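What you see is the complex with one protein chain gone and the rest in place.
A, B and C are the chain letters, set down in written order, and residue numbers restart from 1 in every chain.
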Amino acid sequence: MTPKIGFLGLGTMGAPMAINLLNAGYALNVWNRSAEAAQPLAEQGATVTSTPAQAAQDADILISMLADDHAVEDVMLTQGALEALKPGALHINMATISIALAEQLTAQHQTAQVGYIAAPVLGRVDVATAGQLNIFAAGAPQLLAQAQPLFDILGQTTWHFGDTPAQANAVKLGANFMIASAINTMGEASALTQGYGIDKKAFIDLITSTLFAAPVYKGYGQAIAEDRFEPPGFKLALGHKDVRLALEAAEQARVPMPQASLLKDNGLDALAHGDGTLDWAALATVAYRRAGQR
Amino acid sequence: MTPKIGFLGLGTMGAPMAINLLNAGYALNVWNRSAEAAQPLAEQGATVTSTPAQAAQDADILISMLADDHAVEDVMLTQGALEALKPGALHINMATISIALAEQLTAQHQTAQVGYIAAPVLGRVDVATAGQLNIFAAGAPQLLAQAQPLFDILGQTTWHFGDTPAQANAVKLGANFMIASAINTMGEASALTQGYGIDKKAFIDLITSTLFAAPVYKGYGQAIAEDRFEPPGFKLALGHKDVRLALEAAEQARVPMPQASLLKDNGLDALAHGDGTLDWAALATVAYRRAGQR
Amino acid sequence: MTPKIGFLGLGTMGAPMAINLLNAGYALNVWNRSAEAAQPLAEQGATVTSTPAQAAQDADILISMLADDHAVEDVMLTQGALEALKPGALHINMATISIALAEQLTAQHQTAQVGYIAAPVLGRVDVATAGQLNIFAAGAPQLLAQAQPLFDILGQTTWHFGDTPAQANAVKLGANFMIASAINTMGEASALTQGYGIDKKAFIDLITSTLFAAPVYKGYGQAIAEDRFEPPGFKLALGHKDVRLALEAAEQARVPMPQASLLKDNGLDALAHGDGTLDWAALATVAYRRAGQR
Partner (left out) sequence: MTPKIGFLGLGTMGAPMAINLLNAGYALNVWNRSAEAAQPLAEQGATVTSTPAQAAQDADILISMLADDHAVEDVMLTQGALEALKPGALHINMATISIALAEQLTAQHQTAQVGYIAAPVLGRVDVATAGQLNIFAAGAPQLLAQAQPLFDILGQTTWHFGDTPAQANAVKLGANFMIASAINTMGEASALTQGYGIDKKAFIDLITSTLFAAPVYKGYGQAIAEDRFEPPGFKLALGHKDVRLALEAAEQARVPMPQASLLKDNGLDALAHGDGTLDWAALATVAYRRAGQR
């Protein structure tokens, strides 16, 4: 018998993911903070609930795809979605959250006798729509096995990182730190070459056509090359938050991360200059400003 | 009429490059510090000279592929290769050298009425052997045009970066800084995830299969994942030297590069712990040591 | 009529401060987590209460001198000391706490119609005993005026930093950041000079006898010169915590503090190597370890 699914969070990522599950034949109770975002789902057969607890109460499996720690705490704890889950249900938390919250939720779900796994994803909207996400999963093996049919619909590959949900969150924070590092590296390198009269587009074209021909460098590099930071694909302020979460995770594990610290300081420099709502690629411009190049 | 070529420096990169020119039908006078390295070239028809000046004196075009600033100064100035060049000849310097030396050589060649362009390359031995290097070229347009038939043999793509030779050296230093940054980023990210019990091989496989699926990350990442730093493909001490050259270039252009500074400090940490002769990938282990993970 | 004083926290700093108030003729209700520490106060005439709320309930002025954010939250909120205070009472919080908690407490005291000022101090045990502390005070002017007679007993100088309690906490965090910076600076400078065979004692004697003849440099410098990190005067782990609080405060105010970030990373390096319980001066040894000097 197919499990009954609750789905919390129908933002730019959550909505196409929920649609893919509907299309695969699952019955979904969906909830979103603003009701309008749920409308398209309703048209495709989802049942829209007015509270997260209602979406959770009948679910065999609850998927949440919420914005950040604050949203997860609010929805799961304050608004009672965790409390509404029946014993034996499974909650798959796909958000990028802090290690501290991951560990807290793990303990709280255990107390509630509800299964809990973390499954943050890599990929933007188009990848989510195509069901081609990369999913980082961690938690008890039997729970991961239970979730796998859903992951097969949502993503191209599921990567397992251990029995403790927080491990998948650590991987996600590590990956996002690496993105910030790539952006900042392009910023410093193009500040250097600009110092010798080289157009940054020429430099970035070279780099991203050869050694650094990877999606991250091509995507953010293009924006940097063209000084095109609006509309934001992913806001600098959100990227900055993820660097902070990586540093908090490093603090807890006693891992010095000086490069992450540098990225945080540059992120603050960008925020202090009003660039928080630009695309994350704008982090590169801190290097230009410090060199007096803008 | 095909130009007569002098070729100085038959190391791991220079030798296959010279062979490719021979195979394309050029006559070559070749010289190398240690004579044995010239022997295979002689067998393929090159004329081996006993001094760099002898290789330079008849050349229409002199190509030098030497190890570093010191070698270039020694061969071109102390040993008299520049002085031996006839007026109107062209010197193509393909080494990774400092901006300061590039500017000095530009002036000295001008005084000697010898053309001078810089053309450092991207690619390791196998790429050089296949004639598939990426060549960064800068200098007077007519000199670049004169060199292009040779570049077409040596490389897959020639990237032009301006009329001043030092510009190509700046690009090369920018690129090498980016490599160091990628290595260090993988080091910190895997130190973080190791702090949560995640095997670094699993983390690096994920990263290099998805967002960071680029040659630099795959190559160095594999070495990091497997703690395999010997034999060195490119020694850490040499990579450290290039980071220092990037910082010197940044100093001259008044460009703060805190990430490069961090890479230099980590390079010193590695050197102080005896890791200079390991592969550059070993730079990643500084993060582990600082975290008490080794 | 002299105000009735409640005093929470009789640690190494709190105990001599409370005694000074007793000696000045004030009636004190005192409380400490472990009862033994209250015994000497009882012998000098203080009334020992068994809960913080009991010490607070009769107080015109409540002074708290607790270890950290956690202790303040526990004592004031969980154990109900704030709730026990009568409307119109004044709470003087002399602990080094985070900006976030300072702002939360300010709001909570306002709701409770209880006055609240922050008054962290500079000075160690001997200074506290001598009633010679430097007190950084912030809060409403009339509340500061009300507290001044007590400050005159506890300290040599009261420095006013504004109407908002958190301002005094910001000053304290700024001062502690400067201490960490001085320690780390001595570490790097002596690593450099050790690299040239100079005994660090000779270097530090010079420095602290001339340009840097200040208490911080003399005190920590002596410990560094002699590699004497036990017993700890102030534990490295606590200093590290204060650097983190400074960075959190900087984050909130959007102030990049790369030097503080560096101090935090070095602090983590020290913690990862088991040095958290040593004196804060041991932060200097991170530089030696990185240079392979120990």
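FYI, a contact is a pair of C-beta atoms (placed from the backbone, for glycine too) under 8 Å apart; a residue touches a chain by one contact, two chains touch by 3 or more.
Fair warning: this is a prediction, and the values are worked out from it, not measured in the lab.
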item	value
Candidate in contact with the missing chain, chosen from B:140, B:213 or B:272	B:272
Per the touch definition above, residue among C:185, C:222 or C:277 touching the missing chain	C:185
Residues of subunit C (touch criterion as defined above) contacting the omitted chain	99, 122, 134, 136, 157, 159, 161-162, 164, 166-167, 170-171, 173-175, 177-179, 181-182, 184-186, 188-198, 202-203, 206-207, 209-217, 246, 249-250, 252-260, 262, 287, 290-293
For subunit B, the residues touching the chain missing from this view	244, 250-251, 254-258, 261-262, 264-266, 268-269, 271-272
Missing-chain contacts mapped onto subunit A	258, 265, 268-269, 272-274, 290-292
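Convention: only the chains that are shown with their structure count from here on.
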item	value
Centroid spacing, where centroids are CA-atom means, of subunit A and subunit C in whole angstrom	38
Subunit B-subunit C separation of Cα centroids, rounded to whole Å	53
Subunit B residues counted as touching two or more neighbouring chains	258, 290-292
